[in-house]
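Note that one protein chain is taken out, while the other chains of the complex remain in position.
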Amino acid sequence: MAKVELENVHKNYGAKEDAVKGATFTCEDGEFIVLLGPSGCGKTTTLRMITGLESITSGTIRLGGRVVNNLTPQQRNVAMAFETYALYPPLTVYENIAFPLQVMKRSKAEIDKRVHEVAASLSISDILDKYPEGLAGGQKQRVSLARALVREPTVFLMDEPLSHVDADVRYRARAEIKHIHTVSHATMIYVTHDQVEAVALADRVVVMDLGVIQQIGTPLDLYYRPANLFVAGFIGEPPMNLIPCNLTLDGGMLRASWQSRPDLEWRYQTENIPETALRALQAHHNRPVVFGVRPQRLALRAPDAASSDGSLTGKLLVHEFLGKDGIAQAEVDGTVLECITAPSIPFQAGDLVSLSAAFEDVLFFDPDTTRRIEY
Amino acid sequence: MKETKGKLLLVYLGMLLLGIYILAPVTWIVMMSFKSKIDVISVPPKFIFTPTFDNYLALFGLGKVGLLTGTTFLSFFKNSLILALGSVLLSIVLGMPAAYAFARLRFKAKESLAFTFLSFRFVPEITIILPLYVIYQKLNLYNTYTGLILVYQLISLPFIIWMMRSYFEEIPVAIEQAARTDGYSWGRTFFRMVLPLAAPGVAASLVLAFIFCWNNFIFGLMLGGTNTQPVTVGLLSFMGTNEVQWGLMAAATVIAVIPLMVLALSVQRYMVRGLTLGAVK
Partner (left out) sequence: MATLEIDRISKSFDSVQALKNVSFDCKNGEFLVIVGPSGAGKTTTLNCIAGVEYPEMGTVYLDGQDVTMAPPQDRDVAMVFETYALYPQFSVRDNLIFPLRSPRSRHSESDIQERVQRVSELLSIDMLLERLPRQLSQGQRQRVSLGRALVRDPKIFLFDEPISHLDAKLRNSMRRELKRMRASLSQTTVYVTHDYLEALSLGDRVVVLFQGEVLQFDQTQMVYNRPAAVEVGLLFGDPPMMFFQGKIDDQSHFVCEDESFMIDARDNAVGLAPGQEVILGLRPTDVRLAPPGSGQVQGEIYSVQNQFDRELVTLKAKEQLFDIVAPVSYAVTEGDKAGIIIPVEVCYFFDKTTHRAI
């Protein structure tokens, strides 16, 4: 397996706008990278350029240090996973796995050795004599993967391989892929539009939108430290609560007052705020910011008489019972805020509730650049 | 860009060849219809000649070239119109409800029945023509419009049932159910919702059925007499024992083809499918 490097890769289909605008990222040897984004964001085009199915307009792609810009998919020696496994029904599992090596005219002994090695690493040694027809879905997937791994491809590429798997077994199929990645140490690049799938599988996620890479990071990076407003809104379910505010920092108090109603404000005593955060936010004193808090981090409480740090009073609209937890929707000045709660809550629709967020759970974004204010 | 230009050139060349292949016979017939008796049979064929309307005038009983039979060509033309229109009309009245039933209802032996209708199209007409001739003589249907329209159902009815069935099936059943729950009876739903959505299909199948009926030869020849024979049979009358009137035949062919051309061109745009897709997919 090999390292995959993309350097300022562009793709233009003849339109004014590039479909992929300067994609730059590195997938280390043995790493699992997921390209995530809404439809039309350029993720599939990027994958196809790595495969060699799509030419690149400009930039450089390296596989294992070698520039492959003008090589065919065969010359790049990449492996593509198929949704349907594409096993040959008249051949046994052994023959299926051996097939690519026979095509490469390897010796019998070498083929036998490689097949058994790969089969052992994917725990399918015991089914080598069986035919694909009788195998379970997970086994077929391993055989299909073994057939790809046996020829030692540089990288393993997958384009939404689980989109036709039933929702109720998809989590197990993901577990299988994740497990296979761990035991095979393969370099994998995986494309999906489903954030749940992306964070479940990836070592690092490349979030794309409108042909531009928005953020490259671990699942926890995306969740806790989204680079900009797009990632903040796209990652997480329900999406982050984002409120346009004006920031002021004086008199020992940090205030984010709502642009729609300045008397509503999230207040924090500066003595409880780390020095680095204060310094970064000081630059935005008296300027508009977007205040963001995840529904998981917004606490729903009985309304306090004295307003404490980072809380507002709203009216509870509805509460959804969702089994293991619940989602409350509360209204503050016409804006609906969502928060994750216990399965049931001691409030009725129409009740006044307090919505509070601790300072460490709050993110601030610069509305001009849409980037998160880092500290 | 060079590559695409080269490709385009090849495509145009291919289209040109195909065009010549298709249009050459048509051009030939049209040219013939404007040639005089002598020009028609001249060898090698003349490409430059003085055009004459004699053939066309003769067809309508004017001009100096005489017809071989007593009837005028116009009556054949009229027969064709009556037969084709009558057949299609009868087929639509019988076939549309049948097609809807095949598309929407669940009943026993549905597919067998549908296949039986289709099988009418498999049997070569020639195999049944003799017994039919005898039956028609007995029932006094020989040489009547009614008789011919009835036997033309073998051509148009299966065609209309199968075409319209697939058009009805393309309309999502949920749209009908929506209209029903919106307060419309079955009849209103059919005429306000189903039929307008199927209209392009209906028009297309009607025209194609009309063309098939118009082009039929054998039924008219065997079961029709001079009063009811269509244009296709009528053309035979230009072939005498000692002379074939090529010019007249060509002119008659041109006129016989014109209605088909007009129809085909007029429904061309209705052949475009996919009108219903946007709302449901």
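When the chains are written out, they are named A and B in that same order, and each has its own residue count from 1.
The rule we apply is simple: a residue touches a chain if its C-beta (ideal position, glycine included) is under 8 Å from a C-beta of that chain, and two chains touch if they have at least 3 such contacts.
Keep in mind it's a predicted model, so treat the numbers as computed, not measured.
Trainee: Which one, B:Ala58, B:Leu83, B:Leu197 or B:Val231, makes contact with the chain that was left out?
Mentor: B:Leu197
Trainee: Check each of B:Ala179, B:Val207, B:Val231 or B:Ala252 against the chain that is not shown and name the one that touches it.
Mentor: Touching the chain that is not displayed is residue B:Ala179.
Trainee: State which residues belonging to chain B touch the missing partner chain.
Mentor: 106, 172, 174-175, 177-186, 188, 193, 196-197, 275-281
Trainee: Contacts of chain A with the missing chain: which residues?
Mentor: 168, 171-172, 174-176, 178-179, 182, 193-196, 199-202, 219-220, 223, 235-239, 296, 317-318, 320-324, 327, 329, 336, 338, 343-344, 349
One rule holds for everything that comes next: only the chains that are shown with their structure count from here on.
Trainee: Roughly how far is chain A from chain B, centre to centre by C-alpha average, rounded to an integer in Å?
Mentor: 60
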